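Structure record follows, encoded as structure tokens.
Removed: one protein chain of the complex. Kept in place: all other protein chains.
Chain naming follows the written order as A and B, and within any one chain the residues start at number 1.
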Amino acid sequence: MDNIPILKIGSALLVTIQVDMHDQLATRLQEDLTTMIVKSHARGVLIDISALEIVDSFIGRMLANIASLSRLLDADTVVVGMRPEVAITLVELGLGLPGVKTALNAERGLTMIGGVSGGTEDDEDDDD
Amino acid sequence: MATATVASDLAKLLADGENTIIKGWLTALQKTGDGRISTQEVESQARDLLRALTKAVSDGATDVESHSFNDVRAILEGFSRSRALQGFSPSETATFVFSIKEPLFEQIRSKIKNAETIAEQTWAVTQLIDKLGLFTIEAFQRTREELIARQREEIEELSTPVVKLWDGVLALPLIGTLDSARTQVVMQNLLESIVREGAEIAILDITGVPTVDTLVAQHLLKTISAARLMGADCIISGIRPQIAQTIVQLGVQLNVVSKATLADAFAMALTRTGRKVTRIKTQASNGGTAPPAAE
Partner (left out) sequence: MTTEIVPIKTGEDVVRVRQKVRVRATEAGLSLVDQTKLITAASELARNTLDYGKGGEARIETLAAPRKGVRIAFCDKGPGIPDVQLALKDGYTSGNGLGHGLGGARRLVDDFDIKTVVGEGTTVTIARWKR
């Protein structure tokens, strides 16, 4: 039974979910994250679900739980990389992922985490 | 229903009289035909059908749905499919099959002496050809329906373009009625574009949508929710006064920012993504025609 690796990127933690998650794996992930958030003083958690073809209520609950845990530890949670068909299905299912912020990719997600400036540099080209 | 002996007699008739039958058949077809298909092609199709028919009947089979008639059905299926795609009418297509009756009856009358046998054979042929004619018409119908479905899909695809207005800003000008099927296509197009372009904001412009009822409103809501779940935000533009009234009356909560025009929505999208538009200061040129002073 393997663990899901957690990487540190600046002041954030990055988790990439690639395997089909079952109960023990999900519980272990939540425990590991909680420990690491405190240990590394992380300001945010990025969860990359771009490899997930299916997100059901079990995964949805897990994501919402992680968001709640992080919030208690003063960190933001951003879920990134949701596939279109997954988004369509979640809407139909009525799962709103409460308390979970979302972004298209990890790069955008990082800008949403508190403490990092929402950096849009002043490009002259943008003004054409 | 013809018995096995009637069937094998028929088989012999068909085999022996192939050329005569084909000749008679083509003559009948020429009377009704309009020259869209070349005579050679018609002749080759007629011959293929007659041969397959002869073989099926010689097996003693009389049921057109049976295994022995597989080849016959395949030929008729292919034939009516190509006629349907070329724009022939169902009657014209079925006439190809029905026209074989005349030469067949001729063949029966000339080769058989016994009156009762003539009657039996004529009846057997009539039943057989009628069933094959009906089969042809149904195959024709199926092809037509497939064609219509495919064309409808293409129209749906064409009428839901996603436009990139700027880096990270997409616009979806919706035109026409939004039904369930179309909304699926629209939603998928939009979401896939969001991923592909890395859009932060999607503008749904409904200036071209004539009416909004509860269903349409729900469809819009679902599209917006899905986009949000993926990390993009939405702005609606082009809500006309009547539509605004309808939405309020329906009690639908469109929980999204709404702007009157696509231009307004675009301006807002630019601001939201940290940009602004400024006027370029014109420089006075050295001699020549000086540009008019910027107002």
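As a working rule, a residue touches a chain if its C-beta (ideal position, glycine included) is under 8 Å from a C-beta of that chain, and two chains touch if they have at least 3 such contacts.
As the structure is a computational prediction, the values presented were derived from the model and not from experiment.
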item	value
Residue of B:Ser58, B:Gln184, B:Ser258 or B:Thr273 touching the missing chain in the full complex	B:Gln184
Interface with the undisplayed chain - residues on chain A	20, 22-24, 53-58, 60-61, 64, 84-86, 88-89, 92-98
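Throughout what follows, only the chains that are shown with their structure count from here on.
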item	value
Distance between chain centroids, defined by C-alpha means - chain A, chain B (Å)	43
Residues of chain B defined as touching chain A within the complex	167, 187-188, 191-192, 194-195, 198-200, 222, 225-232, 273-278
In the complex with chain B, residue positions of chain A that touch it	80, 82-85, 87-88, 90-92, 96-97, 102-105, 108-109, 118, 120, 126-127
